[in-house]
Each structure stands twice: as C-alpha cells, then as structure tokens.
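As you look at this complex, bear in mind that one protein chain is not there, while each of the others sits in place.
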Amino acid sequence: MWFEQVMFFVAAVLALAGALGVVRLRNPFYSVLALVAHLVALATLFLLLRAQFLAAAQVVVYAGAVMVLYVFVVAYIGGQEEPMRGEGGLIGSFGPLFAAALGIELCIAILGTGLDAVDSRGPDVGAGFGSPAQVGALLLQKFLVPFEAASYLLLVAAVGAVVLARRRRGLEESEARSPVGEAG
Amino acid sequence: MTIHLSIVLFMPLAAALVGALLLPQQVMRWLVFAATLGVLAYVVVMLADFDSGSRGLQYVTDDSWIPELGIRYQLGVDGLNLFLIALTAIAWVPCTLWSVFREHERPKLYFFNLALAETAVLGSFMAQDLALFVVFFDLMLVPFYFLIGGWGTGDRVRATTKFVIYTLAGSLLMLAGAVALGALSTPDGGQISFSIAELTRRSTSSGTQEWIVLLFAAAFFVKAPLFPLHGWIPETYRSTPLPVLALLSGVLSKVGVYGFLRIVLPTMPQGAQHFQELFIVVAVFSILYGSALAFSQDNVRLVVAYSSIAQLGFITLGIFSLDPKGAQGAVIQMVNHGLVVVPLFLIIGVIASRARGSESLSELGGIAFRAPVLATLFVIVSFATLAMPGSPNFVGEILILFGAFENKLAYGLVASAGVVLAAVYMIRFFQRTMHNRPGPAVESRDVDRLDFAAIAPLVAVIVALGLYPQFVLHRSDKATTARISAAQQVQSPVASRQSPGTRPVMVLKDVPKP
Amino acid sequence: MDVAWFLVLSAFIFCIGIAGVLTRRNPLVVLLCLELMLNAGNLALIAFARMHGGAAGQVFALIVMVIAACEVVVGLGIIVALYRHRLPIDVDELSELRG
Amino acid sequence: MDAISFGWLVLSFPVAGMLTVSLLWNRLPGRLGGWIASGAILGSFLSSIGMFVDLQDRPEHARSLVDSAWTYAATVDFKVDMSILVDPLAVFMCLVVSGVSFLIHVYSVAYMASDRGYSRYFAYLNYFVFSMLLLVLAGNFVVLIIGWAFVGAASYLLISFWYRRATATYAGIKAFVINVVGDVGLVIAAFLLLDKTGSLDYRGIFQATDNVFRVDDGTLVAACLLILLGAFAKSAQLPLHTWLPDAMEGPTPVSALIHAATMVTAGVYLIARMHPLFEMAPTAADVSAIIGTATLLFAATVAVAVTDLKRIIAYSTISQIGYMVLGVSVAAYGPGLFHLMTHAFFKALLFMGAGSVIGAMSAAQSIDRMGGFRKAMPFTFVTFTVGALALAGFPLTAGFFSKDEILGFAIARGSGYVVLAVVGYLAAFVTAFYAFRMVFRVFFRNAVPEARELEKGHLAHHEPENPASGEKEDTDVGFPGPEHHIAERSWPMKAAMGPLALLAALAGLVQVPGIDEAVDKFLEPTFADSRYADVHPSTGTEWTELGIGGLLGIAGIGLAYLIYLRRRSLRLQIRERFDALHTFLFNKWYFDELYELLFTRPVAALGRFGRNVVETDFVQGTIVGGATGVVRVGSSFARAIQTGYLRGYALMLLVGVGALALYFLISSS
Partner (left out) sequence: MTLTIADVHAPVIDYRALSPLMATVGGSIVVMMAGLLRPRFVQRVLVPVLTALSLLAALGLLIWVWEPGDQRPIIEGALTTDTLALGLSALFLVAGLVTVLLSLRAEAVREAGPGEYCALLLGSISGMVVLAEATNLITVFVGIELLSIPLYVLCASELRRETSLEAGLKYLVIGSVGSATLLYGLALVYGATGQTDFASIADAIGSEGGVGITDPLLLTGVAMAATGLAFKASVAPFHQWTPDVYQGAPTPITTFMAVATKAAALAIFLRLFDQALVDTQTDWGPALAALATATIVIGNVGAIPQRSLKRLLAWSSVAQAGYMLAGVVVATTLGLRATCLYLAVYLLMNVAAFAVVVARERVSEHGDDIASIENLGQAEPWLAWPMTISMLALAGFPATAGFIGKFYLIDASVDGNYTWLGIVIVVGSVVSLVYYLRVIAVMWLGRYEVEMPTVPRRRVKPIGGWSPEAGARAQPEVSLVAIAAAAATILFGLWPNPLFDAARDMGSSLSGLF
C-alpha cells in the first residue's frame, strides 16, 4: 500500500516541520501559522488511522476556530519579534537534551513492548469505524459523563475568560501612575 | 476499675481551665495552687491505702479510647510509679507556691501551663498503655515550651526551641518505636494493642526488639539526659525560670528512666539485655563526665545541671544492672533526686536574690553569715545530694552500686568514683556560695517566711526518708522485681531460678555466680 | 503502515512540545507548545484506537480537543490580562515569586 | 534498765542536745547553749556507765547484745535493720568518747565564749558525738557506714567552722573528700561481704566467716584491704593522712576532740571490731601493721621539724594512731585500745594546753614566736607538761604502760614483727624528743612579749589574723570572737584540763602488767574468739620491754633538754648540717605537693577539657551542629532550585518524568 506510506511520510514530515516551526520561529504570528500547518498534517494522519470524524473536527474546530482566536490575540497584543538572545540560558540549552532523553525512553517503551499488535496496522475494522455515527453513539452512551463534563467545562472556561479579559473601571487611569506599568 | 486516678490526673488541668476562663488571675493562681494541694492530699491517701503486698496494678482505670488503633485509656498505680506520682505531687506544691507569690506577665497563661504540665507528667507516670504514655510524654513539652519561652531569662526562645526540638526528636523516634512494637507484636488476625500488660504477654523477635529498644533509648536518654545527648542542657538550664527548672530537672528527667523500667524491660527483655553493656557504658560515662563538668562550672544552675546528668547516670546504671537491688535503687533514687533537686533550685533562687541576681560562683560567697537557716537547709540538701550515708540518696546509691557489682563489677567500681566526685562538686558548690569571703554584690539575708514554707517541707521529707527509706522500698519492692524479672531471666537463668530473698549461708559455695 | 510509526511520531512531537516550553519565553508560544504536546497525545490515542480497533481512543481524543480549547481560552485570557496591566509578556520576567 | 536501753539512751542524749541547741539557736541566753550541750553529753556518759555496770552483771558469754529499732532498708538479697550492738568493746569506746567529749564540751563553754557561732558550734559538737557513738554502737555495716560518714560530715563542718577563712574551707573540703574515699572503700567491702556471707550484720558475717572463707581467701583479703582504706582515711594513716594537719584550721577544742581523742581513732576501733576477718586474712593484717609502723615513724619525724604548735601535736596524733593500728593489727587488742584510751586523755590535754597558750598568744600558733610562758601560765604549764610526759612514755605515766605494751606484743608475735617493734621503739625516742621540744620552746627560755605582758596581768591582744595565711580578719563576722580565753582565767577550762591531767598521769595504773589488767579483762569477751588469745608476753619480759621504752623516753627528753635549753647553738648547727633533711621533713615529705600533682590537677584539667573541648566541639559542635548543618544545607538547596523561573519548574518536571520512566523501564527489564 505505497499510497498510504507516501501519505504518511509526507504528513509526518509536514507535522514535524510544523512542530519545529512552532518552537523555533521568532515571531509568534508565524508560530501560530506553523501550528496550523501542523494540525492539518495531523488531520491527514488521523485519516490514515481511519478517524474521519476526528480529522474533520481537527481541521474545523482546531485549525479553524481556536487558531483564529490565537491570531486575534497575537494581533491584539502585537506579535513583537521576540529576540532569540540567550533563550533563557542554561534551561534553554539543556532543556532540549532532557526532552530528547525522554523521547528516547518513549521510543524504547513503544518498540520494546510485548504487544505484537504495535507492529501491525491493526485489525480490519468495519466501514463504520471512526464515523460520526459511531463516535456519537459512544459519546451518548459509554462516554456520556465525560461528554457532559467537557461541555460543562467549556461553559466554565468561558466564564473564566470573561473574568480575566473583562475591562475594569479604575484600571486605565491607575496605569498612568502605577510604577509597575512601565516595567512591562 | 476506679475513677480516682482520673480525678487526680485532671484535677490541675480542670482547675486551670475553670480559673483561666472564669476567674480573675489573682483568684486563679490560688485555685491552681489549691489543685496541686488537692493532688498531694489524694496521693497521700493513696500512699496510706496502697496495698504493698500485691505486685499488680491498683486503682486501675481501663477504658477503650481509640479502638481502631487499639489505644486504651488505661491508668494504674503499682509500686513502680506510686512514688514517682507522689514525687510529682510533692514537687508541684512548692514550685506553684513559689510562683504564686511572684509577679508574672500574663499570669493566667503561666499558671495554666504549670497545671497542664502537672497533668501531663502525672499522666505519663500513670499511663499503662504505651500509646497513652507516648501521648502524655509528648504533651509535656507544650507547657514547658511556653513556660521557658515566655517567662525565661536570657536567650529564652532559642533555648526553648532547642529544648523542644531536641526532646521531641527523641520522643518522636519513640513514637515510631512504640507503633512498630505494637504493630509487629500483633499476632496474625489479632487486634493491635498497646496495653503494656498485653505487649508484655505478646512476643517479638529479638532482632526487632533490638532496634526498637534503640528508638526508645533515644527518647529516654535525651530526656534524662545522658551523655552525649545532653546538648540542650546548658541553654535550657540557663534560661528556664527557676520553679519551672526545678520541675524540669526534678520530675521530668525521671519520666525517661522510668520508661525503661515500665516499658522497655518488660516488653523487650531480649533487646534490653542485648544493649545492657552499651547502656551501662553510657551510664558510667555520664556519671564521670557529668561530675567532672559539675565542678568545673561557674554558673550555679549548670553545676546542678551536670550533677543531675551524673545522678541520672547512676539511675540508669541501676536499671541496666538488671538486678533487683539495682532496679530498687534506681526507683528510690529517682524519688530522691527529685526531692533534692527541687529545693536546690529554689535555694539557688534565694541565693541569687541575695546577690542581685548573680548566679555565678565567682561572684557569690559568704551568704551563710546572716542566713543560718538558709545555710542549714542548704547543707542538708547538699549532703543528701552527694548521697551522704544516712540520706535517702545513700540508700539508693548503695543499692544501685550493689546491683552493679552483682553483675558488672568492673563498671560498678568505676561508677563508685562518681560518689567521691559528687562530694567534691557539691561541697564546692556549697562553700563557694555560703562560705568564704562574701562576694562583691552579696548582702546576707535569711530566707523569708514564704520561701521557707516552700523549701522546708521538702527538706523535712528528705530527712524523714533518710530515717526510714524502707517506707519506699517495701511498697515498690514487688513491682520493681517483677518488672525486671523477664530481662533478668534472659541474662542469667540462674538468678531467677534462685528464690529471691534469703540465701542460705551454708550453700553459698556451690551457688554459681552469674 | 504499522501503528508503531505513528506512535514514534507522536513521541517526537511530544518532546518537541516540551522542548518548546523549555526554550520559549513568550507565553503565547508556550501555549502553542502545549497544544503540540496535547496533539501528540491525541495522535497516540487515535493510533491506539486503530490498533485495538476500538473507538474509545477517538472519543478520548475528541474530548481532549475540547479541553485543549478551554486551556487556550483561559491561557489567552491571562495573557490579555497581563497585557492590560502593562506586565511583561515574558515568562522569565514573571519571577517575582521565588525562594 | 538493761544495757540495750542504755545504749539507745546514749544515742538519744546528744541528738536531743543538738536539736535543742540548734532549734533555739537565737533564743538561748549567754552560755546556756554550751551548758545544755555539755549536759547532754554528760547524760550519755552516765548512760555509758549504766551499760558498763549492766554488762558486768552478765556472764562473760552473754555480754554481747543486739537490738534493732526498725527495718532500715530491705529488698531482694538485702536486709538492713537500724540495729545497735552492745558489747564490751562498744561500751569501752562509749565510755572513752563520751567521757572525753564531756570534758572538752566544758572546756569549749569557756574557750568559745565570745565566738559568733556559739550555738552552731555546740550543735555541731553534739552532732559529732552522736555520730561517733552511733559509729561505735552500730550493729551492722550500713549503720556503721552512716555513723562513719556522719563523723566525717561533723568533722568537715567543724574544720571549716570559721568559714570565712579560705584556708579553713579548703581544709574542710580536703578532709571531707578523703573521708568519702574511705566511705566508698567501706561500701565496696560491705558488698563483698554481703555477697559471700549473705548478711550485713556483724554477727551474721562473723558467724559465716569461718564457713565461707579459707584463710587468706582472695575476696576476704580484698574486703579487709577496703576496710583498711576506710580505716586509714579516718585515722589519717599513710597515705591518706594529709588532711589531718590541715584540719587544725578548726577551733582548738575541735582538734582536741575530733582530731585527737575520738574520731581519728575510729579506724583502730574498726580494725578491732573486724578482728575475726583480719585474723582470717593475715595478709591484710600484716599490711595494716606495716602501714601503721611506717606511719608512726614518718609522723614522728615530721613532728620534729614543723613549727606550728597545733600541727606538731597533729603529727604526733598520726604517729600515736600508728602505734594503735600496729597494736590491733598484731592482735594486741587490749593494749591497742588501752593506748587509744590513754592517748585520748593526754592528747586532748595537750591540745587544751595548746589552746590556752594560743589564746595567750592571741591566735599565733608558731612555736618560733613562743617562749617562757612558764611563769605566766603555771596551770597550763603543769598540765601540758604532764601530757607531754605521758606522750613521751615517761615511766609510770599512762603512755608508758600503753605504748610499750603494744611493742611488747609485737615482739611476742616473733619473726618479722620484731622489726616493727624496733621501729616502734625508735619512734618512741623521737616522740619523747619532739614532745619536750614543744615544752621547752613554749614554756622555758626567755619570755616573749606576750608572756611578759601576761605576767603583768594583761592578756595580749593583736589585730586578729589567720595564723596559716597571715591575712587580716574582721572578728565581727564569725571569726573566733574578739577576745581570747586562757585556762588561768576561766574555770571551765581548768575544770576540763585538771581531770585530764590526772588521767594522763595515772590512767596507766588500771593496766599494770601482772598486777591488774583491767582493760584486757573487760574486753576479754569481745576478743575471746581471737586465735592469738594465747599470744601474750610473760609479765617478766613485759616489764623489761616497758623498761626499755621508759629509758628511751627519758633519753629523748634529755636530748631535747640538751638541744633546746642547754646548748642552743647545737640546734642551729644540726639544722645547717642536715639542711636537706630538715627541709624535707619541714615540708612533710612533700605529700601534699605529690597529691596536688597526682589527683587535684588532673581532675581539674579533665573538667576543663570537658567544658572547653568536649562540650563545645563534640556535644554542641558535632551532634547538634551536625544535625542543624545538614538541615540548613538542605533548605538552602531547596531555595536555590526554587528560582521562580517557570521554565525551570517545567524542566524539573521533565527530569522527574524521565527519572521515573527510566526507573520503571529498568525495573521492568
């Protein structure tokens, strides 16, 4: 099935590139765009894994809605060029090493597992697999509680956002004289 | 199953609570004093009523407290703790009286702590449940923390913090040890129990016993204190208010060594036996070290401080001679030491007040001249302290030494050097304060009525015990012997096969000596 | 295409995400890196779902998406608040609390 | 009333006296306190006589009675009663002690009249007499040890009676500590005996002795040597004698009573009391005999050199006790105790005389400053001379019979003991010499100013100063009172010295060999079981030995006459010739310096080491400091990683995950 393989590698490379882009690009605005690319690539991988509904959700909800939100915020606070100087010295330089170490451990775990299924492309699954219908059914039956909880969580998060971002009386004039103001 | 002990136990605390919450402080201090008197009265009755024939517990109170942990509210009196309880009752009266007539800031808190302390100490002496003992043992520290830190002198906060941390380090280790003992001695499927009697019945492997004994020893040696765990002594003794110090050194120090007899020897005989040698070495070293330092000190408080290290060394020596005589000596010596230390500190208070508060030997002297009564009281107490024959301390010491000779002759001989050293530092202490040329700031006055009322009764008790020490011995004999019999058996089966008491003179040659 | 490939890929993405958190000082970008980590998780979940042939993993992933969104919202909210209060948009400058 | 009840009475009188005097210390007018105390002692003396009479009525074998008042202490393998033992030996001691004590009390009534601590003095004195009587009446070891320590305490209190004198307090602590050493010896001995014989009562022990011990049994010898430790500490025998000369810091009557007549002889009594043990352990007995001999010679030589009047007598006491120890160690119990008695008489007398002279010198004690008091103080002169004669063993005086009898017994034991006897004779000569050295230098030769002043009828009075250190003293704060008292002027002193003089002169007649041996006979029952009962020089030999002793005594007196009166220059020549020897003797063979070096300094150094090194470096430094140090380092580390940098925390989290995962990976494979 060479098509799949090609797709995988293309998507994988794209995903990795996007991820690296997020991390390395100085301008937060570009980082956001890199992430969008990354998400799209992931969506394709989802497709390869027979998760059509999720792929769709990924593109629509994630790459669409959420990222737009990002873009707005970046635009609002001005995506100033973050100088890469030092990048936080020691932590910045040694951190990635530890990250790599963890990555190696993960790979060992994945490849060293006794499950042979890992080295297969999984059992053959029916056409309904990963379809909105099946996912929806699961959401409404087996995973009703998480589903409801998640929706409730959205509500709470909204409230939180309101609390945080709401304009306040008596703040603007205080900014003028607050010595900390200039610190920013 | 009686309630008497609970009454005695909580009388001071109850009085203090009522007084603190409802009464003005002038009335409150008297109420607390009355409570101490009440305890004393109760104890005196108990002494009279005590059945010296039985080796078992009397006036037992035994209720379930925390069934889940197998902790019982179990109080009892036997020959072992009878006189320590009496000592507590006796010691608290003069110290409270002494305080009643002096002014403190925040008097209510002061007297509340004083009373709480008495309850805690009484509790730890009465407790017949290991966990309960631990509870009271640690609880003691709270009031003393406040008393030292709140009303002490000098660098008091540092001193009290050091004291509490040092002591609690030991007693928390003991807590771990106690829990371990309870948990590990529980038979499979059996309910965990901390009742000392029950623990004595249950058995643990000698290996387990050994490290648990070490945990307990940590607590008790710090409390006593013995070399080299006496690091808290100098600062604490320097800055503790005198009446409190009298209690701290006279009564609290006994709880630890008492714990050995009450808990360690009966419940962990193999462990105790295993460390006998080590503990005796510690004891002997403490005797010599304490004495040597006692006569190289300039601060009078520290003289007594180090002297009591030596005294506690003797007591420990007696206990771990694992011989009835030694143990008996230890018991009576605990009482005696308390009886002499309390008046000693009160006398120090008087002396210091005669020398504008100076407590250093180099500035004292010649006080005896216009204070014959004080000098007399002091000389009696000093002679008792150095265990002069005819004093109760002599009986204690001779029994301890005999016990030590019996099983560990060499150590006994070394320890007896401590007797001579005691003479040196006590006489030095007496002379440098009362005799020689008067110090610069000294003006000689005799004791006033109130101080006399606080000190004289104690001296009277000392003299009385000196005339008739048997009063203590024949009440404590059976219980004490019973406590150490287990460890004794471990040590030398012969000694226990022999019927204790009269040995026929003729067969002496064929009795193998342990 | 074996599942293992997907898993390894997800592991890499996860680590890149962490590395980003460790290296970037702009909280906005840090949030993006967190997104990376979550997505790595999602990829793994879906891969496993495929491997076991059960859709539970997919549902999990879906819910994770929602949660990620919530985190983003709150995170952005805080960043905006920081900006409002003229506070530095730089995680290293925000080290008043320490010791 | 039988002997036992009298015995308790003997004990209770002084106690009563002590309590009365001490409780009413500030209410008793004038000298009343003194008289009460003396009365109390008289009471015990009379009761002692009561005991004596009662015992005499009993058959020989029944003359040892035991009675216990209450159980003192009892536990497993250990039982002690508060019991007294009344037998001839005890009664004998009681008579001597209470008798001499009574006279000395009377003497003190006058001598201490103007002292600030009048009541305190008599309270102490009564306390001492009680302790001494308790010691001699004790029925078992513990009671003995109690009495033993009590006399020590009393002696301490009385030595440092004038407690503002640093010298006095130092002497006091010295005496007390050495005595405690002795006590410890007794305690250990008591344990050994209890351990073997299972009893602490004299009777129990003595009965068991023969069954339990072989002759020279190791344990027994050890026990006896420990007993000797106690005895020698009390009786100031080598090497534990150093405290006695210093004890002269106490008031002179105290020296007379405690440090001459009674307490210091307790050791002799103890050995006599323990004779069944010592006879079973001849090695120990020999040790004791040898030490006694050594002591008597050593002390006599020192007494020749020192110039402090009281110290001369003190060394003479040590020497005389040496004779007694020798006596009781060679089983010459009768003579030994007889000498104890006579010595009590003449030595007390000598001290009283010395006290009187010192009074006349207004507290100066060096014989270099004295002389020619013969005319000024006739009474003192006469009595003192009588005492000196007795001490010198001048024929027919008390000392003459008692001392030489001991030596006679030693010879009778034969073999090595003869050597001891020879040494004893040599020392007897020296004794006579220094005895009259005192007499001649104090009472003869031309009179010193004080003497002449006194002849004019006025008692000299100097600025009071410490005779030992020479520092000035203010008499209004508890030093010997402002004025001094001499026998010539206060009848109680006369009343005390007169009888003693008679006794010193004539007491010997109760024990004249071959004629009447009252003491021996009286003590017979106690020592009936002695295995040397038959060792006894024949009357004839005994008289020859007495003769030798007498001649030596006269010779010694003659030599003293020659050197100190006839050819004064000779004294200086001798001193120059034997300068080294003189300094050696004058410094008392450097014993004090030796002990300073061996014990005092090391112990003090140890204390300082403990305080400055062990406490600070080990206890506080290593243990406390170590713990706190660890904690401190830990907390600073915890703070160091708490940088406040968000990314730092993330890193730590990452590291944690990595480590945890690694652990699991490793543990899984």
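Each chain carries a letter (A, B, C and D) given by its place in the written order, and its residues are counted from 1.
The rule we apply is simple: a residue touches a chain if its C-beta (ideal position, glycine included) is under 8 Å from a C-beta of that chain, and two chains touch if they have at least 3 such contacts.
Predicted model, so just to flag it, every value in this text is computed and none were measured.
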Exercise for review: List the displayed chains that the omitted chain touches in the full complex.
Suggested key: A, B, C, D
Study note, to complete from the structure: Among listed residues B:5, B:57, B:122 or B:135, the absent chain is touched only by B:135
Check your understanding: Considering the whole complex, which of B:37, B:60 or B:184 touches the chain not shown?
Key -> B:184
Check your understanding: Considering the whole complex, which of A:13, A:60, A:97 or A:115 touches the chain not shown?
Key -> A:115
Practice item. Go through chain C and note every residue touching the omitted chain. Key: 7, 14, 17-18, 21, 27, 30-31, 34, 37-38, 40-41, 44-45, 47-48, 51-52, 54, 56-57, 59-60, 63-64, 67, 70-71, 74-75, 77-79, 81-82, 85, 87, 91, 94-99
Study note, to complete from the structure: On chain B, the omitted chain is touched by residues 66-69, 106, 109, 131, 134-136, 138-139, 141-142, 145-146, 149-150, 155-158, 160-161, 164-165, 168-169, 172-173, 175-176, 179-180, 182-184, 192
Check your understanding: Can you list where chain D touches the absent chain?
Key -> 631-632, 634-639, 641-642, 644, 646, 648-650, 652-653, 655-657, 660-661, 663-665, 667-669
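Following the convention adopted for this analysis, only the chains that are shown with their structure count from here on.
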Revision key, fill the gap. The larger set of C-beta contacts, choosing between A-D and A-C, lies at A-C
Review point. In whole angstrom, what separates the CA-based centres of chain B and chain C?
Key: 65
Review point. Roughly how many whole angstrom separate the Cα centroids of chain A and chain D?
Key: 102
Study note, to complete from the structure: Whole-angstrom distance, CA centroid of chain A to CA centroid of chain B, is 70
Revision key, fill the gap. Multi-partner residues in chain C (2 or more other chains touched) are 18, 22-23, 25, 92
Revision key, fill the gap. Residue ranges of chain D touching at least 2 other chains are 645, 647, 650-651, 654
Review point. For chain D, which residues are in contact with chain C within the complex?
Key: 639, 642-647, 650-651, 654
Revision key, fill the gap. Touching chain A in the complex, chain D uses residues 645, 647-648, 650-651, 654-655, 657-658, 661-662, 665, 669
Study note, to complete from the structure: chain D partner, complex, touching residues on chain A are 88, 91-92, 94-95, 98-99, 101-102, 105-106, 108-109, 112
